[in-house]
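Shown below is the structure under consideration.
The complex appears here minus one protein chain, its other protein chains still in place.
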Amino acid sequence: MSGWLLALIQLMIFVLGAPFLVIWIKQVKCRLQNRRAPSFAQPYRDLGKLFRKQVVLAENASPLFRMAPYIVFAATVLAALTVPLIAIKLPTAAIADMLVLLGFLAIGRFFMTLAGMDVGTAFGGMGSSREVSLSSLAEPALLMVIFTLAMTAQSTNLSSVMQYLLDVGVVLRPSLLFALLGLMLVAVAETGRVPVDNPATHLELTMVHEAMILEYSGRHLALMEWAAYIKLMIFGVLIVNIFFPWGLATDATLPALAIGFAAMVFKLLVAGVVLAVAETRLAKMRVFRVPEYLNLAFLLALLGALSHIILEVGV
Amino acid sequence: MNIVDFSLHEQAILLFAALILFTSFALLAQQRMLASIHVFAWQGALVAGATVLVAIVSKQNHLYFSAALTFGLKAVFLPWMLHRLVNQLGIQHHVETVVRPALVLLGAAALVVFSYYVALPIEKLSLLSTRNTIAVSMAVVLIGMLMMVARRQAVSQVLGFMSMENGLFFAAVVSTHGMPMVVELGIAFDVLVAAVLFGIFFLQIRDSIESLDVDRLNRLSETDQAEQTRE
Partner (left out) sequence: MNSVYLILLLPLSGALLLAMIRSPVVAGWLNIGISVATFLASVNMALIVLRDGPFLTDNSMFYIDAFNVYLIVLTSFVGITTAIFSRPYMRYVLSEGWVNPKRMRLYHSMYQIFLVTMLLALTTNNLGILWVAIEGATLATVLLVSLYRTPESVEAAWKYFVLCGVGIAQALFGTVLVYFAADHVLHMPEAGLQWTVLYSVASQLDPTVMSIAFVFLLVGYGTKVGLVPLHNWLPDAHSEGPTPMSAVLSGLLLNVALYAVVRCKMLVDPALADPGWGTPQLAGYLMMAFGLLSFVVAGLFLYRQQDIKRMFSYSSIEHMGLMTFAFGIGGPLATFGALLHMTVHSLTKSAIFIAVGHATHIAGTQFIDKIRGLIKTQPAVGWGLLIGTATIAGFPPFGVFMSEFLMLTATMQSWPWLTPVLLSGLAIAFAGLFRNIHPMVYGAVPEGQQPVQANMLPVALHLLIVLWLGISIPSFLANWFDQATLLITGSHFL
């Protein structure tokens, strides 16, 4: 029972912490660019304000358009539920593995792209088409990363993978190095960050994610934005907890959980700094160049899988 | 044998092998002239580093000498020479368009899988901890070959050639702890002479077709035999 409670608390941290990760990245970026940063409460305030605002719907919006934000948010939250944040071996870990996680994210994306096309504006359709074509390239890379992990730990369950990596200790694994690099590239593309997409702009030629949710307002927009925050958090947690699993609580005692929480916060903050630095140094690339970028991600993931088979198992 | 059973040095050799393979891919995909040369220099340095690690693990002292030779030749001298040549030819900012880059990279990945299968029976015979890297070294050789086929620029072809040499040297180091010294010296000498000749050729090709794009070397072919100029 306490396991379920813990899982619930972890989910709360996940969902409520997601906007914090976003504002942290923004803060670091502002510092790096010598700009004044918004306060840490800003995303919460934004969300709160949007929830209070009236929803404006297009005349020709179908019921799907109204349902989509809830579905997207729910799918993303469910995805977050399967990711171990501060503790492994939680009962929720047994429900779903990495492929289901991918499935949840895919459901969210599916409905978001449908909603983007629903009203029939040019931007929505363009955003949806870009989103689908990019994710069709990103998903194979992500799957390849998952295969590599699954082959290493002999399980597709995230919790078991982390457990295995914790048990084995420090091993110089070329496959995991490549998988990490591949996952990082995919994460940037999937969460719509620079250099693939820019969440802070509404420039028609470049936007992908923003184009799809352009027609949303009020609480619908709030849910969509929040889902995007959670998605960023999911990828961040995946990267830090799989490749740097140290600190994760393996039992439900209070000290272990406290250490787990502190480690998680620290790792995510560091990851946020890395992302902010990368975004500051890189310029957004042209949409046509993105497939090349995703090919690189796929290649890295593939090299990870190959080097696992060739080098680490051998004969 | 699984990686978990290896010592840290042996794990590092595997890591280096993977990185060498990665530089091969990077070399294949890199379109900028200077960046390619730098990637090649990195590959040479990684091969030298792996050789040092093998020397430590196997306690074969002559490998230190081979590593130094490789480092000097492949990571310092050749990149320096190519750097100087491309500056001299004024093509340091040249960007080559690779035809169907994604296809070429997938082909390279297929070559890796192929090498794995070819090398399996060889690896079965070996007792060395480095045996898993034989497939990687073979893949580096084959990818170098692919690069010479896929790229149409003389400097890139030379880089492909030299990265094949890297792969061969790496193969010798990991499968048998290096060749006999006299052979290794002979090979190094050949590579050195080849590098100098390549340099001479760049100038000759540039003089004859005013570019280093070897696609324009198309006077001699069976399908459309050009009339001889020397009449």
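Order as written gives the chain letters A and B; numbering starts at 1 within each chain.
Keep this in mind: a contact is a pair of C-beta atoms (placed from the backbone, for glycine too) under 8 Å apart; a residue touches a chain by one contact, two chains touch by 3 or more.
Computed from a predicted structure; not experimentally measured.
In the entire assembly, the chain absent from the figure touches the shown chains B. Touch with the chain omitted from the figure is made, among B:34, B:113 or B:214, by B:214. Note on the undisplayed chain: of the listed residues B:33, B:78, B:91 or B:141, the one touching it is B:141. Summarising the interface, chain B meets the missing chain with residues 118, 121-122, 125-126, 138, 141, 144-145, 148, 154, 157, 161, 164-165, 168, 171-172, 175-177, 179-183, 186-187, 189-190, 193-194, 197-198, 200-201, 204-205, 207-209, 214, 217-220, 222, 225-231.
To be clear about the criterion, only the chains that are shown with their structure count from here on.
For the pair chain A and chain B, the distance between mean C-alpha positions equals 38 Å. Every residue of chain A that touches chain B in the complex is listed here, in rising order: 168, 171-175, 177-178, 291-292, 295-296, 299, 302-303, 306-307, 309-315.
Here chain B touches chain A in the complex through residues 1-4, 8, 11-12, 14-15, 17-19, 21-22, 25, 29, 101-102, 105, 109, 112-113, 116, 120, 123-124, 131-133, 135-136, going by the rule given at the top.
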